[in-house]
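What you see is the complex with one protein chain gone and the rest in place.
Then we have chain A:
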Amino acid sequence: MRRALAGWAFATPFTVLFLVFMAVPVVASLVMSVTDLRSTDLRTPFAVEFVGLSNYTRMVDDAQFRRAALNTAVFVVVGVPLTMVVGLAAASALNSGLVKLRALFRVGFYLPVVTSIVALAVIWRFLLDPEAGLVNSALRLVGVEGPNWLGDSRLALPSIIAMAVWRNFGFLMVIFLAGLQAIPADLYESSRLDGAGRWAQFRYITVPMLRPTLLFGGVVTSIGYLQLFEEPLVMTRGGPLDSTLSVSYHIYNQFGFGNYGYAAAVSYVLFAVIVGLAALQFRLLGSRD
(Lines give C-alpha, C1' and ligand atoms only; values in the text may rest on other atoms or scores of the structure.)
Protein backbone atom coordinates (compact mmCIF):
# COMPACT_ATOMS: atom_id res chain seq x y z
CA MET A 1 0.00 0.00 0.00
CA ARG A 2 2.66 2.46 0.97
CA ARG A 3 4.71 1.44 -2.02
CA ALA A 4 1.75 2.04 -4.32
CA LEU A 5 1.29 5.50 -2.82
CA ALA A 6 4.94 6.28 -3.37
CA GLY A 7 4.58 5.17 -6.95
CA TRP A 8 1.63 7.47 -7.48
CA ALA A 9 3.49 10.30 -5.81
CA PHE A 10 6.36 9.92 -8.20
CA ALA A 11 4.12 9.56 -11.22
CA THR A 12 1.85 12.51 -10.43
CA PRO A 13 4.07 15.41 -11.56
CA PHE A 14 4.65 13.77 -14.91
CA THR A 15 1.00 12.82 -15.32
CA VAL A 16 -0.19 16.33 -14.52
CA LEU A 17 2.32 17.91 -16.88
CA PHE A 18 1.46 15.39 -19.57
CA LEU A 19 -2.27 16.00 -19.24
CA VAL A 20 -1.98 19.78 -19.14
CA PHE A 21 0.61 20.28 -21.86
CA MET A 22 0.04 17.28 -24.14
CA ALA A 23 -3.32 15.58 -23.77
CA VAL A 24 -5.48 18.66 -23.30
CA PRO A 25 -4.03 20.63 -26.25
CA VAL A 26 -4.23 17.55 -28.50
CA VAL A 27 -7.87 16.91 -27.62
CA ALA A 28 -8.65 20.63 -27.78
CA SER A 29 -7.18 20.97 -31.25
CA LEU A 30 -9.17 17.95 -32.40
CA VAL A 31 -12.32 19.62 -31.10
CA MET A 32 -11.16 22.87 -32.68
CA SER A 33 -10.97 21.16 -36.05
CA VAL A 34 -14.74 20.61 -36.10
CA THR A 35 -15.58 24.21 -35.18
CA ASP A 36 -15.45 27.48 -37.07
CA LEU A 37 -13.09 29.06 -34.50
CA ARG A 38 -11.39 32.12 -35.90
CA SER A 39 -9.10 34.67 -34.32
CA THR A 40 -12.00 37.11 -34.19
CA ASP A 41 -13.81 34.74 -31.77
CA LEU A 42 -11.00 34.80 -29.23
CA ARG A 43 -12.82 36.90 -26.70
CA THR A 44 -16.15 35.07 -27.04
CA PRO A 45 -15.22 31.37 -27.44
CA PHE A 46 -18.69 30.22 -26.42
CA ALA A 47 -20.11 31.80 -29.54
CA VAL A 48 -18.09 29.41 -31.72
CA GLU A 49 -20.18 27.00 -33.74
CA PHE A 50 -19.81 23.28 -34.30
CA VAL A 51 -19.46 22.78 -38.05
CA GLY A 52 -19.01 19.01 -38.30
CA LEU A 53 -16.59 17.90 -40.96
CA SER A 54 -16.92 20.97 -43.15
CA ASN A 55 -13.33 22.03 -42.37
CA TYR A 56 -12.25 18.67 -43.74
CA THR A 57 -14.39 18.85 -46.87
CA ARG A 58 -13.22 22.42 -47.43
CA MET A 59 -9.72 21.10 -48.14
CA VAL A 60 -11.02 19.41 -51.27
CA ASP A 61 -11.97 22.78 -52.73
CA ASP A 62 -8.89 24.58 -51.48
CA ALA A 63 -6.61 24.85 -54.50
CA GLN A 64 -3.72 25.96 -52.33
CA PHE A 65 -4.10 22.93 -50.08
CA ARG A 66 -4.15 20.63 -53.11
CA ARG A 67 -1.02 22.28 -54.43
CA ALA A 68 0.66 21.97 -51.02
CA ALA A 69 -0.29 18.30 -50.78
CA LEU A 70 1.11 17.63 -54.24
CA ASN A 71 4.36 19.46 -53.46
CA THR A 72 4.75 17.57 -50.20
CA ALA A 73 4.11 14.26 -51.96
CA VAL A 74 6.77 15.04 -54.58
CA PHE A 75 9.14 16.05 -51.84
CA VAL A 76 8.63 12.76 -49.98
CA VAL A 77 8.59 10.49 -53.03
CA VAL A 78 11.75 11.99 -54.51
CA GLY A 79 13.54 13.13 -51.38
CA VAL A 80 13.25 10.09 -49.12
CA PRO A 81 14.69 7.46 -51.51
CA LEU A 82 17.39 9.90 -52.61
CA THR A 83 18.42 10.60 -49.03
CA MET A 84 18.41 6.89 -48.21
CA VAL A 85 20.54 5.98 -51.22
CA VAL A 86 23.06 8.76 -50.66
CA GLY A 87 23.18 7.97 -46.94
CA LEU A 88 23.72 4.27 -47.58
CA ALA A 89 26.33 4.93 -50.24
CA ALA A 90 28.24 7.26 -47.95
CA ALA A 91 28.01 4.78 -45.07
CA SER A 92 29.22 1.90 -47.26
CA ALA A 93 32.11 3.96 -48.58
CA LEU A 94 33.18 4.96 -45.10
CA ASN A 95 32.84 1.37 -43.91
CA SER A 96 34.74 -0.22 -46.77
CA GLY A 97 38.14 1.15 -45.87
CA LEU A 98 38.55 2.71 -49.32
CA VAL A 99 38.23 6.15 -47.82
CA LYS A 100 41.11 7.72 -45.97
CA LEU A 101 40.49 10.29 -43.26
CA ARG A 102 37.27 8.56 -42.32
CA ALA A 103 36.69 10.62 -39.19
CA LEU A 104 36.99 13.84 -41.15
CA PHE A 105 34.34 12.77 -43.67
CA ARG A 106 32.09 11.47 -40.94
CA VAL A 107 32.19 14.82 -39.14
CA GLY A 108 31.92 16.78 -42.38
CA PHE A 109 28.87 14.94 -43.63
CA TYR A 110 27.23 15.04 -40.23
CA LEU A 111 27.83 18.73 -39.64
CA PRO A 112 24.79 19.97 -41.63
CA VAL A 113 22.54 17.75 -39.51
CA VAL A 114 23.50 19.48 -36.29
CA THR A 115 23.64 23.00 -37.70
CA SER A 116 20.59 25.26 -37.46
CA ILE A 117 18.43 24.71 -40.50
CA VAL A 118 17.66 28.42 -40.71
CA ALA A 119 21.35 29.29 -41.03
CA LEU A 120 21.80 26.62 -43.71
CA ALA A 121 18.77 27.81 -45.65
CA VAL A 122 20.02 31.39 -45.61
CA ILE A 123 23.42 30.26 -46.88
CA TRP A 124 21.84 28.14 -49.62
CA ARG A 125 19.77 31.11 -50.65
CA PHE A 126 23.02 33.00 -51.22
CA LEU A 127 24.64 30.05 -53.00
CA LEU A 128 21.70 29.77 -55.40
CA ASP A 129 21.40 33.50 -56.09
CA PRO A 130 21.14 33.85 -59.88
CA GLU A 131 23.50 36.84 -60.15
CA ALA A 132 25.99 36.65 -57.33
CA GLY A 133 25.58 33.06 -56.13
CA LEU A 134 28.51 30.67 -56.00
CA VAL A 135 26.68 27.97 -57.99
CA ASN A 136 26.00 30.18 -60.99
CA SER A 137 29.41 31.84 -60.74
CA ALA A 138 30.98 28.39 -61.00
CA LEU A 139 28.75 27.55 -63.97
CA ARG A 140 29.79 30.81 -65.62
CA LEU A 141 33.43 29.73 -65.36
CA VAL A 142 32.66 26.84 -67.68
CA GLY A 143 30.61 29.09 -69.93
CA VAL A 144 27.10 28.14 -68.83
CA GLU A 145 24.56 30.74 -67.75
CA GLY A 146 22.87 29.11 -64.76
CA PRO A 147 19.14 29.40 -64.17
CA ASN A 148 17.35 31.27 -61.41
CA TRP A 149 17.21 28.30 -59.06
CA LEU A 150 14.79 29.58 -56.46
CA GLY A 151 12.98 32.11 -58.62
CA ASP A 152 11.82 29.67 -61.28
CA SER A 153 8.68 27.77 -60.39
CA ARG A 154 9.95 24.60 -62.11
CA LEU A 155 13.31 24.58 -60.35
CA ALA A 156 12.46 25.84 -56.89
CA LEU A 157 11.17 22.55 -55.49
CA PRO A 158 14.03 20.45 -56.95
CA SER A 159 16.49 23.00 -55.50
CA ILE A 160 14.92 22.61 -52.08
CA ILE A 161 14.97 18.82 -52.40
CA ALA A 162 18.69 18.96 -53.24
CA MET A 163 19.33 21.09 -50.19
CA ALA A 164 17.28 18.80 -47.94
CA VAL A 165 19.07 15.68 -49.19
CA TRP A 166 22.42 17.36 -48.58
CA ARG A 167 21.35 18.33 -45.08
CA ASN A 168 19.78 15.03 -44.03
CA PHE A 169 21.85 12.24 -45.52
CA GLY A 170 24.52 12.62 -42.84
CA PHE A 171 22.09 11.54 -40.18
CA LEU A 172 21.19 8.37 -42.07
CA MET A 173 24.86 7.79 -42.84
CA VAL A 174 25.72 7.65 -39.15
CA ILE A 175 22.81 5.31 -38.40
CA PHE A 176 23.63 3.05 -41.37
CA LEU A 177 27.31 3.04 -40.47
CA ALA A 178 26.45 1.75 -37.02
CA GLY A 179 24.23 -0.88 -38.63
CA LEU A 180 26.97 -1.92 -41.06
CA GLN A 181 29.51 -2.27 -38.32
CA ALA A 182 27.12 -4.51 -36.40
CA ILE A 183 27.05 -7.06 -39.24
CA PRO A 184 29.39 -9.92 -38.25
CA ALA A 185 32.46 -10.01 -40.47
CA ASP A 186 32.37 -13.82 -40.67
CA LEU A 187 29.21 -13.64 -42.78
CA TYR A 188 31.15 -11.83 -45.48
CA GLU A 189 34.09 -14.16 -45.00
CA SER A 190 32.08 -17.33 -45.50
CA SER A 191 30.20 -15.87 -48.46
CA ARG A 192 33.50 -15.00 -50.06
CA LEU A 193 34.56 -18.63 -49.68
CA ASP A 194 31.35 -19.56 -51.48
CA GLY A 195 32.37 -17.28 -54.31
CA ALA A 196 29.99 -14.35 -53.77
CA GLY A 197 30.99 -11.07 -55.43
CA ARG A 198 30.64 -7.62 -53.96
CA TRP A 199 27.17 -7.06 -55.38
CA ALA A 200 25.92 -10.45 -54.20
CA GLN A 201 27.28 -9.72 -50.75
CA PHE A 202 25.50 -6.37 -50.68
CA ARG A 203 22.27 -7.86 -52.00
CA TYR A 204 22.13 -11.00 -49.82
CA ILE A 205 23.97 -9.99 -46.64
CA THR A 206 24.12 -6.23 -46.19
CA VAL A 207 20.54 -5.33 -47.14
CA PRO A 208 18.79 -8.11 -45.17
CA MET A 209 20.97 -7.53 -42.11
CA LEU A 210 20.29 -3.81 -42.35
CA ARG A 211 16.53 -4.20 -42.72
CA PRO A 212 15.61 -2.89 -39.24
CA THR A 213 18.03 0.00 -39.64
CA LEU A 214 16.66 0.81 -43.09
CA LEU A 215 13.13 0.70 -41.72
CA PHE A 216 14.00 3.10 -38.94
CA GLY A 217 15.78 5.41 -41.37
CA GLY A 218 12.89 5.32 -43.81
CA VAL A 219 10.25 6.11 -41.21
CA VAL A 220 12.20 8.91 -39.57
CA THR A 221 13.15 10.48 -42.92
CA SER A 222 9.60 10.26 -44.25
CA ILE A 223 8.20 11.95 -41.16
CA GLY A 224 10.80 14.68 -41.45
CA TYR A 225 10.09 15.24 -45.14
CA LEU A 226 6.33 15.27 -44.62
CA GLN A 227 6.81 18.13 -42.19
CA LEU A 228 8.89 20.21 -44.61
CA PHE A 229 8.64 23.77 -43.37
CA GLU A 230 11.76 25.79 -42.60
CA GLU A 231 13.41 25.49 -46.01
CA PRO A 232 10.53 27.05 -47.98
CA LEU A 233 9.95 29.57 -45.19
CA VAL A 234 13.48 30.90 -45.35
CA MET A 235 14.38 30.27 -48.98
CA THR A 236 11.24 30.91 -51.01
CA ARG A 237 8.32 31.75 -48.73
CA GLY A 238 6.38 29.03 -50.49
CA GLY A 239 6.81 30.70 -53.90
CA PRO A 240 7.25 31.27 -56.71
CA LEU A 241 3.64 30.60 -57.65
CA ASP A 242 3.13 28.26 -54.67
CA SER A 243 5.63 25.81 -56.16
CA THR A 244 7.31 25.22 -52.80
CA LEU A 245 4.25 25.55 -50.59
CA SER A 246 4.15 22.54 -48.25
CA VAL A 247 1.31 21.25 -46.11
CA SER A 248 3.07 22.42 -42.93
CA TYR A 249 3.56 25.85 -44.45
CA HIS A 250 -0.11 25.96 -45.40
CA ILE A 251 -1.04 25.14 -41.79
CA TYR A 252 1.27 27.91 -40.60
CA ASN A 253 -0.34 30.39 -43.00
CA GLN A 254 -3.85 29.45 -41.99
CA PHE A 255 -3.05 29.82 -38.29
CA GLY A 256 -1.51 33.17 -39.14
CA PHE A 257 -4.68 34.23 -40.91
CA GLY A 258 -6.62 33.31 -37.76
CA ASN A 259 -8.48 30.36 -39.33
CA TYR A 260 -7.81 28.19 -36.28
CA GLY A 261 -10.52 25.60 -36.98
CA TYR A 262 -9.43 24.99 -40.54
CA ALA A 263 -5.73 24.96 -39.66
CA ALA A 264 -6.37 22.38 -36.94
CA ALA A 265 -8.24 20.20 -39.44
CA VAL A 266 -5.34 20.32 -41.91
CA SER A 267 -2.97 19.43 -39.05
CA TYR A 268 -4.99 16.34 -38.31
CA VAL A 269 -4.97 15.28 -41.93
CA LEU A 270 -1.18 15.61 -41.99
CA PHE A 271 -1.02 13.65 -38.73
CA ALA A 272 -3.16 10.86 -40.22
CA VAL A 273 -0.96 10.68 -43.31
CA ILE A 274 2.19 10.43 -41.21
CA VAL A 275 0.73 7.64 -39.06
CA GLY A 276 -0.56 5.83 -42.15
CA LEU A 277 2.73 6.03 -43.99
CA ALA A 278 4.70 4.82 -40.98
CA ALA A 279 2.31 1.88 -40.56
CA LEU A 280 2.67 1.02 -44.23
CA GLN A 281 6.45 1.07 -44.00
CA PHE A 282 6.38 -1.19 -40.96
CA ARG A 283 4.20 -3.62 -42.85
CA LEU A 284 6.35 -3.61 -45.99
CA LEU A 285 9.76 -3.61 -44.39
CA GLY A 286 9.08 -4.94 -40.92
CA SER A 287 10.59 -8.16 -39.66
CA ARG A 288 9.56 -11.22 -41.61
CA ASP A 289 10.74 -13.85 -39.24
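As a working rule, contacts are C-beta pairs under 8 Å (C-beta built on N, C-alpha and C of every residue); 3 or more make two chains touch, one makes a residue touch a chain; residues count from 1.
Simple rule for what comes next: contacts and distances are computed from a predicted model.
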Legend entry - Undisplayed chain, where the name is taken from the UniProt record, one of "Sugar ABC transporter substrate-binding protein", "Protein-export membrane protein SecF", "FeMo cofactor biosynthesis protein NifB" or "Iron hydrogenase small subunit": "Sugar ABC transporter substrate-binding protein"
Legend entry - Option from A:Arg2, A:Arg43, A:Lys100 or A:Arg283 whose C-beta touches the chain left out: A:Arg43
Inset, instruction - Would you indicate which residue among A:Ser29, A:Ser54, A:Gln201 or A:Gln281 is in contact with the undisplayed chain? - result: A:Ser29
Legend entry - Option from A:Phe18, A:Tyr204 or A:Phe257 whose C-beta touches the chain left out: A:Phe257
Inset, instruction - Go through chain A and note every residue touching the omitted chain. - result: 20-21, 24-25, 27-29, 31-32, 35, 37-50, 125, 129-132, 148, 151, 153, 237, 239-242, 253, 256-259
